[in-house]
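After the structure tokens below, expect a handful of questions from me.
Just one protein chain is left out here, and the rest sit where they should.
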Amino acid sequence: MQMEPASFPFLSAILLSCVVGMLTIMLIPEEKHRLIKQVSVVFSGICLLLTLYVFFAFNRKLGGLQFVEHVSWIPSLGISYFNAVDGFSLPNILLTGIVFFTGVLTMWELNTRVKEYFALYFLMVAGVFGLFMSMDLFFIFVWYDVSLFPMYLLIAVWGTTRKEYGAMKLTLYLLAGSALILPAIILLWAKSGLDTFSFVSLMHPGLFTPEVQKFAFLLLFLGFGILAAVWPLHTWSPDGHVAAPHGVSMVHAGVLMKIGAFGILRVAIMLCPLGWIYWAKFMAVLAVIGIVYGAFVGLMQTDLKYVIGYSSVSHMGVVCLGLSTVTVAGLNGAVFQMFAHGIMTALFFSSVGYIYDRTHTKMIPELGGLSRIMPVASGFFIMAALAGMGLPGLANFWGELVVFLAALKVYPLFGVIAVLGLVVTALFMLRVVQKAFYGPANPRFAGLQDVSLWLGTPRIILAAVLLIVGLCPSLLFNVIRTASVPFMNGLLR
Amino acid sequence: MNWTIAGPEIFYFAASLWFLLLSFAPPRKPAADRAHRREYLTAIFLASVGILVCLASIHAQGWLFIRAYSVDVFSQVFKTLLSLGLFLIVSICGHMTDIDDRRHNEFYFLLFVCTLALMLLVSADSLLSIYLSLELSSYSLYILVALRKKQSLGLEAGIKYFLIGSFASAVMLFGMALLYSSSGAAYLPAMAKVLPAMIAHPAVIIGLLFTLSGFFFKLAVFPFHFWAPDTYQGASNQVAAYIATASKVAAIAVIMRVLAFAGHGSAYLVHVLVFLSVVSMTLGNLAAIVQKDIKRLLAFSTIAHSGYVLIGILVLDPAGYSAAIFYALALLAMKFTAFMVVVELAPDGRNLQIEELAGLHKRSPIMALALLVALFSLAGIPPTIGFTGKFLIFTAAIQKGYVWLVIIAMINVVISLYYYLLVIKAAYLLEPAEALPPLVVSFPKKLLAGLSIAAIVVVGFCPYWLIQVAQAAAQPLSLWR
Amino acid sequence: MVGSPPHAVDLAALIAATMLPFASFLAILVATRGRPRLSAGLSIGSVTIALVCSIALLALNFQLAAPIQFSTRLIASSGLNIPFGFLLDPLNLLMIVVVSTICFLVQVYSLGYMAGDPGFSRYYAFMSLFTWAMMSLSLSASLLQLYFFWELVGLSSYLLIGFWYEKFSATQAGKKAFVMTRAGDVAFFIGFLLLFIHTGDLSIVHLNSRAALAGISPSFLTLSALLIFGGIVGKSAQFPLLTWLPDAMEGPTPVSALLHSATMVAAGVYLFARLFPFFSMSPVAMSVFLAIGTISMLLASTMALVSRDIKRVWAYSTISQLGFMIMALGAGGYFAGVFHLTTHAGFKALLFLCSGVFIHRYETNDIYELSRLGARRMLVPMVSMVLGAAALSGLPPLSGYFSKEAIMGSLSVLPDPVWLAAGLVGVFLTAYYSFRLIFILLLPGESEAPAGAPAAPAHESDESGHKFQDRVMALPLIILSAVTVILGFFATPLKHFLGASLTARGLAGTEASSWPHMAALALAVAGVSLAWIEFGRKGAKQVGFVDRIPSLYRLFSERWYIDRFYGLLVNVVVDRGISRLCYQNDKKVIDGSIDGICEGTVESGRVVAFLQTGMVQYRLLAMFAVLVLLALYFYY
Partner (left out) sequence: MIVPFSNVLVVAGILFALGVFCTVARRNLIMIVLGIEIMLNAASIVFVGAALHLDSLDGQTFVLFILAVAATEVSVGLAIIVYAFRRTGSFDPANFNLLR
């Protein structure tokens, strides 16, 4: 795994811009709402530009780790501040940048306790960025929890339905996840005998005995699986989504669930390959149940956000299925689907956010007939629903195609069941669109005006990204391939 | 026997004498609070000078009283911690309405005597010196607890604390007697040479167990934790803060010293320690869930934290000791910040209920932030010093193979986060029944809060310097073997 | 087998033909939403260019030796080389010409039909989306690219069916159409993924070559063929998944004319023809296709007998004609199937457009109502309607006769006579129901409004606008009627054009014995006369022979209870059954257990806290007891 040090520490620059953004927001007095919002848009814009630069400056042919920054932090324990980017983490960093920027724009009309909201929001995203960049197990865990604890306040203070219950449930679930991850990380550190947390040195094969790998993989898979909404551990995510304010649930569903899947990929799979091969079938079973189960339960929901919550559970099942196939195509598809699902859910929540701010209701029966009143706003939601169904021309299609391809090759039965899940997903997405948007113009919402250009920009950006990635997926596949191919070849040897 | 190495002890002895003399002076008629200010300022001055003295003598080395009292890096680091703890506690005794004004001098006198006793305890090397310094510190604390103006609460807490304390010290003494009789040596280093051979002998083990019970009382570990909830609730806020921080640090030090010398070789002892730590963790966390009074909640969380520290100690190797030392400092910082907010919110010294925290984020954002950071650090959320402490302890434990112990500890962390979040919810989420006036916080208090927040977060994020200090401090413990 | 070096001209024409409609779709959606006239102009402009290009391509490559292929590599990750590009081949050329002509005519026609509709520009946006998807589908070089546009065609049909989304029935029909075609697409998806896993390459040219498929076991070949056929069943509304097409009539009539008669539903048959060599390699699959074609043909024609809605009659007839095409292809008659597809596209679009004129004028779909209102007086639509119906039932001079004759020829070649018999029955029924409708319209009903006054008051006022709309709608009718008349005579040149590139099983075999053609013609005439007897005659009671048997009538009008079965499946099994079960499991089992654990901890917390209180001496006792126990533990 060759490393290419960064000329200018871009990755720390991204982190810094988040933290500095938070500090400047905390310094602005509370009542200047407009100024706070402008500052946060500026800083999230800088973050987005930096991520875009890193994405396009990534050397596709060279592959391996790039933009490497290495500072030893606690030498006695072998902990080092070690940031780098490779094929797996790059799409996620870009996803976080986009969702972060659009998330800030979506909450443009917030007016209660604005300063605290954006400060905590920046802190959460800093945690997410940190996790995707760090190649040091200790820092992966630290950033995981940094992104977790502002979540409680964000949901509990600005949330919507049943916010205390949702916030408390979400935080305790995710911390229970970290309660499983920390012992596993320290176990790997102790058993490696290398006295270092840095990822690169822990990664070369044959370092751990098979038993350790199996045990550590199980702990890590369950720990990160809670965050990735793997089937039996997923019940926090719909409650959390519904309770959270829109900007937060964009980051939360769009990015935080990817941390779980990324954690499984980065820590569990790359460090304990034997454990991965041993537990692969178990993962596949859970994933397939997740796909079908999420779609079926989605059928029953009457709250827009619950529908999106359960559709995220079903889509994360596809990611998990990709990871469980132990093939290059599976990994490619899983990482691609992570990116695509992130953008799609962000578009979903952003459009629901706009609709909720106008109509003050998320219940589908009350919503009917919006398309006539707000054609553009409902247009965005319908586009997200189409992406959710895996329609070609939008990003999700490619992710699902490659994952199902790999799944059919390795587990034919599971692959077929998962693909049948697509029909049910189509049914419940269309049912939501039909009930919420079509039908005669609803008199209650007669006076509402359609989305203005400025308020529409986050959704336009997300829709454009969905379309661009959908029409030329090689943009992402070339990047992901630089990491998955060498990893799998290294594994097979 | 040059006396310079006992610099800090001498200074604190002189300071307490000074306050003793002040308390003899007849109470003057002019406005009592002006007198308050004078005593408070002298106390602050003396405490800060005390820190400087300790820092100056950090490299002192040597023995006093023919090897009964050893001064080494380990003891000096703990002395500095204790002086820092005292300074912090005195700093929040600004307008102490909870203690009768005539008693203020006695209050500061007893505080300084107790710190002196704890310093003696930390560098005590023989059974006798340990016993004496422990008793001295306990007695001063018993009186401090009973000094509270609201008689009924302070009194009952004082009595309970006294009875359990003296019972524990009697048991400890009996244990020491057994140890002395079977090992024949009264000094820990001499005992360290003899004990490993006869560790399997019942008298020795039971003696050791009974001796440790005295220190478990001080640390509030499982069987001896009954006093903690009532004493914290009954004592005045400042005294409870002192017990939570300073006496805990000293207790950790003395347990480490005794176990470093006498604890090796017996699997039974480790089993007992594991059992005690697991039970006290779980018991502390579970009981804290349903608490309504903040100080009682903090008491149970202290019991839980003593369980975590015990994990660090029961590993019985330098990594474990340095982790425990680091955790002692972390405990000092976190507990102090939490108690500072409690003191700040209850100027009249009443017992603060969790509901009364409502609307804190509006009344004074800095205090709300301090409470938030302190509680998240107590829960062990990463960027804080609490997490680094727990992390070091868990790495030491897993290196020795106690993986399941760490998993149980992590489950306890999750339970503890639940009740910490309840408090944070009260502070950030609940709206007070009637609009309370914004809390006016004097500038030094704001500065103190800011510094403690910075300390918790910054040290949590880059703790390398402090870990080195802890490792240096753990060095002397392993020299003897 | 890859074609000669790509001609710059061909490539340019191809890109223009496909990309321009997509560009106009985006332009209309984003920019010209507000101005209907501009968006209509954009869309029709792009369609005309596409038409011109496809005709030019056809002319250029008329004597094409081998298929030309331009392809770029899309996902170059290891093990996944998917070519994305265009394939020029007689079948493709024919298909794009048919598609672009019908698209052009329907878009011109909708200028009149959709005038004044609030969603006018949105209509043309979706129309150009459909054109893009259909053209690219017909030209796609690999199965994945074909699937890519296959789903996009499904999407545009969903959008167009549910175009008037205020109407609940429209959105319901749209949803039903999408989900049913989606079920078919899923089978197609699994089919071509399995193929990809075993052969490693999805390009159509490769799949059709016998050498590539030598390695695969016959049973696997049949399985993947059947799965791909699932897609065809979904898209062309064949036997199990046919009930969405009649409901799809909720959409505007030009949409029904374009999508649900000529082009979109024909995509399934096109796929069948496209992979004909691949399918013909597994005889078992071919017989299954034959059976399904026959069943859906018979079923649909019976339903058409009783339907009172003009558009639904033609919808059922579309399903039965598609059934005919699949029977022909299943029987190995490649040319018969493709030729019937072309001619059917012509006259079915004609029939729909005529009924569109009637509906536009009289705002009712019911044939008895139309005839009462005097639809027969509108000369051009009535004549073209009769012409179309004649072509549909296969009367001699028209194109329908020639394609029906080709189909009968291919069916007669089959050893088993039952298919031929079914075919003949089908011909008879087709002739009967089409002329039943014609005679109902032509025969002046008793309570007919006075001949003089034009019945529909609605169009009284805007006389000039009326004039333009009539001319715009009449033009396509005339062109299409001309096509249906002339196309029949092009059978032989088309056969050479198509036949040259194919070595299908016994295609250019000996000319089948001529008696099946005679029988087919006779039955067609019999059907027409029966319809005349029951409906056309002066005193006829306008009651079909089926109406007399109430149980049979109810069976056919209920679409053989298939709809009832699907409704049952979705409501009871999926809604009330599985998803309620999962939802309860989610709420009760998982959430319940975890919340239970939390309550348990809080409860134990309350108990432990209670233990802490109590008299001092109990505590001392407890302390000492624990110490003694620990000491005792030493001895174990």
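Each chain gets a letter, A, B and C, in the order it is written, and its residues are counted from 1.
Please note the rule applied: a residue touches a chain if its C-beta (ideal position, glycine included) is under 8 Å from a C-beta of that chain, and two chains touch if they have at least 3 such contacts.
Because the structure is a prediction, the values reported are computed rather than measured.
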List the shown chains that the missing chain touches in the full complex.
B, C
Which of these touches the unseen chain: B:11, B:87, B:109 or B:142?
B:142
Which residue from B:19, B:78, B:131 or B:420 sits in contact with the chain not drawn here?
B:131
Thinking of the whole complex, not just what is shown, which of B:15, B:90 or B:157 touches the missing chain?
B:157
If the hidden chain were put back, which of B:21, B:41, B:56 or B:170 would touch it?
B:170
On chain B, the omitted chain is touched by residues 127-128, 131-132, 135, 139, 142-143, 146, 151-153, 155-160, 162-163, 166-167, 169-171, 173-174, 176-178, 180-181, 184, 186, 203, 229-230, 233-234
For chain C, which residues touch the unseen chain?
613-617, 620-621, 624
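What we mean here is this: only the chains that are shown with their structure count from here on.
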Would you identify the shape of the chain contact graph, picking one of line, ring, star, complete or other?
complete
Please indicate which chain is farthest from chain C, where distance is taken between mean Cα coordinates of the chains.
B
How many Å are there between the centre of chain A and the centre of chain C, using C-alpha atoms for each centre?
37
Taking the mean of the CA coordinates per chain, how far is chain A from chain B in Å?
43
Please work out the Cα centroid separation of chain B and chain C, and write it as a whole number of Å.
79
For chain A, residues contacting two or more additional chains:
172
Where chain B touches two or more other chains simultaneously, the residues are 418
Which of the residues in chain C end up touching chain B in this complex?
598, 601-602, 604-606, 608-609, 611-612, 616, 619-620, 622-624, 626-627, 630-631, 633-635
Residues of chain B touching chain C in the complex:
159-160, 163-164, 167-168, 171, 202, 205-206, 209-210, 213, 222-224, 226-227, 229, 268, 271-272, 275, 283, 285-291, 300, 415, 418
Over in the complex, which chain B residues touch chain A? Could you list them?
361, 376, 381-383, 387, 391-392, 394-395, 398-399, 403, 406-407, 410-411, 413-414, 417-418, 421, 424-425, 428-429, 462-464, 467-468, 471
